[in-house]
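A single protein chain has been omitted from the complex, and every remaining protein chain is retained in its original position.
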Amino acid sequence: MNKTKVTKKTGKKILRFGVLVVLIVLLYVLGLAGLFSTNAMRILLNIALYVTLGTMWNLMSGFTGMTSLGQQAFIGIAGYTLCVITSTYNLPFWIGIVLGGLFSAILALLMSMVLFRMRGMYFAIATWVTAEALKTFFTSWKFVKMGAGMSVKARPYPGVSLIYVIALSLSIIAILVVYSLLKSKTGLGLNAMRDDADAASSVGVNIFRSRLLCFVVSGFFTGIAGAIFYLNRGSIFPSGGFGTEWTVAIVFIVIIGGIGTIEGPILGAIIYVALSEYLSKYPGYSMIILGFIAIVVIVALPYGIAGTIERKLNLTVFSTRRTLEG
Amino acid sequence: MDTLLSFKNVDAGYGRVKVLSDLNFEVYRGEVFGVIGPNGCGKTTMFNALIGLIQPTKGEIHFDGHNITNMSANARCNLGLGRTYQVPRPFENMSVFENVLVAAVHGAGLSEQAARPECQRALEITGLYDKHAVRSGELTLLDRKRLEIARALGTAPKMLLLDEVAAGLTEAEVQDVMALVANLKAEGFTIIWIEHVIETMVNSTNRLMCMSEGTDLLIGDPREVMASEQVEAVYLGVEEDE
Partner (left out) sequence: MAQQLINGILLGGVYALVGVGMTMIFGIVQLTNLAHGEFIILAAYLSSVISVGLGLSPLLTLIITVPLMFVIGYILQNVLINKLMERGSEPALLVTFGLSIIIQNALLLIFSADANRLIVSFQALSIPLGGMGRIPVLNLVVCLIGIATLFVLNLFLKKTYIGRSIRATSDDKVAAALMGVNVKQTYGIAMGLALATAAIAGTMVGMIYPFYPSTGSGYLIIAFGVVVIGGMGSITGTLVAGFIFGLAQVLGGSNYGLLIGYLVLIVMLAVRPQGLFAK
């Protein structure tokens, strides 16, 4: 009886795994073979980037309980790094992307020295203030041409299909990194911290180290995603790169999708990009409508779509549950 | 006597509120050290200072040869301090087993594989084995209290800190918990035990400390402490207020 249960479980696992692999292979092959229209590719590219951004915010807010409202700090820094590296120093764009991620990770490290002394709302406020301060600073910094913005230089300029493949790979790596992090010893502690940080520390969970790890990982990937976004866009301005709109989108994605689940940001990103595409016909209204939807979901579906499904149907794709049977 | 823990002139509190003032006591290896005192005298706060949820503003705490006064809570847990909370604080979204697993992996430093048998043992001792897959947020108060103990045991402690594990339970449930603590005592754990039930305190502890207004009023043989006029005055003083 026990054995059939186990094989049934493994069967299910293999099935889920198979479906995922087929899906991913399809996304690659169709993209590389040029079977998507440019428009479809652009949409998928955006979804992939938002999946990464959402996954990384979720790692912070959903698992360590640190709500950041300043993810745009990483996006802006990385976007500007890409521009400076390619147009000021004439280096290849991929160096710009990698350095963008590294500078974002370093920024996260620097921020942590000051910001980790704060809890809850103070942390949220301070991340946002940091991003606003960076925006103001970049607006008056000659080296990055102040408010006039900068552009990305690359010859030949990578086509949308190449950027799409990079973004898709990034999102897959981001999900895998978060998933294996949650499956690790640290991840076990994160799950505990999320419920009660004090109690977690008193059973030996190193809260500071776990938070730092998540913050730096989150900064790194958010930066890379930002750099790829600006590689596709071609130019950056302080108001956009460090814009609050980034956090709005990210929070919307994770809240709608389901905070504290791995599936949530994926679902949320698809919904967000689809909605924004649809709402782009009604300029001016889209942010208002997104705001309303977010409030309705926060009120009516406290665990988001994925969280509600997980609770009601006991259904997950990426489970980080541990059982006594092993 | 082999001293495992000592508080030396400790002051501690929350923000600007000072709760502990000039607290001094020692706990010997292998003993059950009882702590009594009127509500709000700082017993739980003493645990908070001991495990590092709050930092002393004065004085020193030594445990097992280490000065732990300024150590982080997780480091103190790793040294062998296992604590239960008066108001249980389970990781509500995790299963009973996962709760104990966190303690065994992070507190005792085991791999998840090596931790499984240890968790199973902690669950068996506390009578929670049948409920290992239940989400801990759904447990009854009695089971939450048991889980507190199981989780503390999971960290492989040298010293167990029990904060009113019997409070709020029915008469029969209290008997269950008492038997459990007697078991732990027999296993040789050093225990600090906070409880209001005077009878058990007198019968099951080796030494007893009565706290009053954040300081150690009297420490000694349980019967002598209970018989002292000072202790009587503290409790009577409280009753007059109520």
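We just call them A and B in the order they show up, numbering each chain from 1.
Here is the rule we use: a residue touches a chain if its C-beta (ideal position, glycine included) is under 8 Å from a C-beta of that chain, and two chains touch if they have at least 3 such contacts.
Fair warning: this is a prediction, and the values are worked out from it, not measured in the lab.
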Residue, one of A:L91, A:I270, A:M287 or A:V317, that touches the chain absent here:
A:M287
Of the candidates A:I24, A:L91 or A:M118, the residue in contact with the absent chain is A:M118
Determine which one of A:A197, A:I255 or A:A306 touches the chain that has been left out.
A:I255
Candidates A:L27, A:V51 or A:L69 - the one touching the absent chain:
A:L69
Contact set of chain A toward the excluded chain (per top definition)
67, 69, 114-115, 117-122, 124-126, 129-130, 132-133, 136-137, 139-140, 244, 248, 251, 255, 284-285, 287-288, 290-292, 294-295, 298-299, 302
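Just so we're on the same page, only the chains that are shown with their structure count from here on.
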Please report how many Å separate the Cα centroid of chain A from that of chain B, as a whole number.
41
Inside the complex, what are the residues of chain A that reach chain B?
185, 188-189, 191-192, 194-196, 198-208, 321-324, 326
Parts of chain B lying in touch with chain A, wherever the complex brings them together
51-53, 72-74, 77-78, 82-83, 85, 89-95, 97-99, 101-103, 105-109, 111-113, 116, 119-120, 123, 132-133, 151-152, 154-155
